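One protein chain omitted, others in place.
Labels run A and B following the written order; every chain starts at residue 1.
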Amino acid sequence: MSDTPQDNAAARESVSVAITGSGGAGVITAGEMLLAAAAHAGWHGIQTRSVGPQIRGGEAVSMVRLATFPVEAHDDAFHLLVAVDWRNFDRFAAEVLLAQGGLVIMDKAAGDVPPPLKERAGKILSLPLSKAAKEAGSRVNMVALGCIAALLGIPESSLEHAARRRFAAKGEKLVEASLAGLRAGRDLTMQEDLADHIANLRLDRPEKPDKPRWIVSGNQMAGLGAVHAGVRFVAAYPITPASDLLEWMTPVLSAEGGMLVQAEDELASINMIIGSSFGGVPSMTATSGPGLALMMEGLGLAVSAEIPVVVVNVQRGGPSTGIPTKSEQTDLNIALCGMHGEAPHLVLAPLSAADCLFTTAWAVELAEALQAPAIVLSDQKIAQMKAISDPLPLPAVKVARKVSEACAPHAYKRYALTEDGVSPMALPGTPGCMYTADGLEHGENAVPSSRAEDHAAMLEKRARKLRNHDYGPAWAEVNGEGEIAVICWGSTAGPVHEAARVLAREGISIRTVSMRLLSPLPIEALEETLAGVKTLIVAENSHSGQFLHYLRAWCDLPQEVISLKHAGPRPITAPEVRRAVIDAIGGGRMQESNIALKEAPVS
Amino acid sequence: MTRRIQKTVPDIETLEDFHIAAYLVEDECGECLLSLAHQMEVHHNPLMAELFERLADMRKRSAAEIFAAMEPEWRKNIYMRDLRWLGESCPGAVDILSAHYRMQPWHGYRLALSAFDRIHDFYDEIAVETENDAVRRHAIDLRARIAADIRALEEELATIPEPEAAWDHDDDPPMIQE
Partner (left out) sequence: MNEAMRKPNDFKSGVKPIWCPGCGDYGVLSALTKAFARLNCAPEKIAVVSGIGCAARIPAYVNAYGLHGLHGRALPAAAGLKLARPELTVIAAGGDGDIYSIGGNHFIHACRRNVDMTLIVMDNRIYGMTKGQPSPTTEPDYPTHLYPAGTHVQPLDGMSLALVAGANFVARAFTGDPNDLAEIIVEAIRHPGFSVIEVLSPCVTFRPEEREWKHQIARHALTPAGSVAEALAAVASAPELSTGIVWKGNRPPYTGPGDQAGKRVQDVLDSFVA
């Protein structure tokens, strides 16, 4: 790879395609079907989208990366861009960077190609996509998908399988129409002389074509993890990009004997789940930044009253309403420090769409075991990404809350100062143990107290239970060896892992530390992991470098620390990480640079 | 002191009805006075806490005796009946809305007496109006007991000076809590 993304032979094991269009062209569907067909044929890949602000008919781009190896993040450029039209394409220009020499296919009626694309494109091909769709009795997105599938070498049987899956419920007529469109697209493509491009776009054969594959989104996996771990009560208020998590959970919860209640606002959401969890039922809500801000007071109550709850916070661009449809890793500060007073709690972050399954289930396990709130920092990127994955095993979590047996009147101490800090919780219905859970500071017997000794003892108890818990090895994914390490958290793990893989092939070994447990910060484990590291690159999707500042506040970091950071909605990419490592080897000087912004200015 | 006589209890026909009603009246009074004792304790008025506790004890003892005289079967029905009293609140209820954290024995006696008077009126009304001889006998007995308690309190009250005009004055403002 070089500074300027090139369309090169590497594309054969990984190819990136973007499909854009507006006004109901159906490009999101086309991208999802491309991913489904590729998965059916045994490839790996991801699909994401970027959309305009309209509810219907807006401009949209569907971004697909397919590969012969597991991928969790996009490449830094697209080898093929198919445009049904160019309306408002500039909105995505920074997210859909065409590789130098890449191929652009556009509808004949689409109008002028945006100038930056014209410069980068190796070939621009105008095809009568709409016309062919009309003639085939189909729709333009199917014709575009037929073009793409032909170029990439997606087997027609897999494409047909994907089409049938997608449209079967709507009737055979629609299935046939879509198949006709796909064939029309293939035929259009085959008429052209694209031999050079096909050589670059055609994917290598998948390693294990017969292995069944799943297509998962982070939101679905978070929901699955929560229900699998025993969550049976969810209260939530709709918010992008968490709503589809809730929609996935509602029917599954009802089948499992639980329920999802749509609350009147996020204040109600958090307090409803505090109520249900006080009643003994593992409980969860899901939200995004603005909702998390509203929940902070409730989370403080859960800390003080020691009531386990899980909040899956699907991050989006902030502050305020920010960029609701796009990703950023900037709710770290509020998740760690948003509560007033001293409020120890759990903060976890899934490392990929698939990892949302494990991390959310683990969050439920930890919250229940430690009688504390857990915030899971997912983000729009992995939450709404469609990712091809090997079938995922349901994680072996042990969800068990320490509860109190019936006891003699006035003998029960809800907040007994135990050695590990966890006190047996009496659930309503337990005779003899009646107590009032309180957000007022209290003594061991739960009676409100403003005494300095009680406050000190309870603060220490609530800190101790989190501090002394054995979190095991899941706190981070640690891979590789070397004097250069890249540390990241949550969804930035995908590009970091890919960069390490590319670097390894280039003969450069680095250590990667992808953190899943952010609070309590496993300081000892982290410092042990970084032992021998001379240069640490801190990668995060944040303008201000929230993660770096957090690490600096608590850990002895290696002497040289490089901050690789930029704001969303552009994610940190594998090439950016690789560049940072190469620079570190060449540079060897302490720096804080906004590498990626220099490389590809947004405006 | 004026005594308002009104029909307080809808249907006291049997001895069981009467015992339960009498128990509830005496117990209500005792509980109200005990609550006042606790209020005074929390608000650091030990003199009144002690007085209210003593006054509560008078009615609690009476309630305990009525309870002891009940057939065991009646006892489990005590709280199963409609708690509402005709006209206004339970004759044993003390007007706890009149309490004040700086109140003095003069207030306490008068507060208790107004409730004791209503209890007296309750027994009196039943003694006069009932057609059940056994109920009448018991009502007359209990009327005599509360009358004796009232006399005792009135004698004690007579020895107590009226509070000064600014008895409820507090230099400090109310304290802000939550």
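Note that in this section a contact is a pair of C-beta atoms (placed from the backbone, for glycine too) under 8 Å apart; a residue touches a chain by one contact, two chains touch by 3 or more.
Since this is a predicted model, take the numbers as computed values, not measurements.
Asker: For the full complex, which residue in A:Val113, A:Leu127 or A:Cys433 touches the chain that was left out?
Answerer: Considering all chains, including the one not shown, the answer is A:Cys433.
Asker: Among A:Phe278, A:Phe358, A:Trp475 or A:Trp489, exactly one should touch the missing chain; which is it?
Answerer: If we include the chain that is not displayed, A:Phe278 is the one touching it.
Asker: Extract the touching residues of chain B with respect to the undisplayed chain.
Answerer: Touch set of chain B with respect to the missing chain: 28, 31-32, 35-36, 38-43, 72, 75-76, 78-80, 82-85, 88-90, 93, 95-101, 103, 173-174, 176-178.
Asker: Can you name the residues of chain A that touch the chain not displayed here?
Answerer: 36, 39-40, 162, 212-216, 220, 224, 227-228, 232-233, 235, 250-256, 259-261, 263-265, 267-269, 271-281, 283, 297-298, 301, 305, 388, 391-392, 394, 410, 426, 428-440, 447-448
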